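My questions will all concern the structure given below.
Of the protein chains in this complex, all but one are displayed in their positions.
== chain A ==
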Amino acid sequence: MSDTAERVKKIVVEHLGVEADKVTESANFIDDLGADSLDTVELVMAFEEEFNVEIPDDAAETIVTVGDAIKFLDKSAAA
């Protein structure tokens, strides 16, 4: 697992209080991990803080799975 994936997974486990093995790349924050719309806002904030990036609202709306987050953050790290 990439460094980004591990850090994302850790944040998701902490913020949503879910078991680590449920946090797969295909897991949808709302449908699979029990988040509500405010939880997802907070998750995005936590990603911003951890990776020191800014995620605009329109980009945040496209991050609906764990894999989406990893992909976005990998891309912004490369940029």
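Throughout what follows, contacts are C-beta pairs under 8 Å (C-beta built on N, C-alpha and C of every residue); 3 or more make two chains touch, one makes a residue touch a chain; residues count from 1.
Rule of thumb we're sticking to: contacts and distances are computed from a predicted model.
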{"item": "The complex's invisible chain, by UniProt name, from \"3-oxoacyl-[acyl-carrier-protein] synthase 2\", \"4Fe4S-binding SPASM domain-containing protein\", \"Glycine--tRNA ligase beta subunit\" or \"Peptide/nickel transport system permease protein\"", "value": "\"3-oxoacyl-[acyl-carrier-protein] synthase 2\""}
{"item": "Full-complex contact with the absent chain, from A:Ile30, A:Met45 or A:Ala77", "value": "A:Met45"}
{"item": "Positions on chain A contacted by the hidden chain, ascending", "value": "15-17, 38, 41-42, 45, 48-49, 54"}
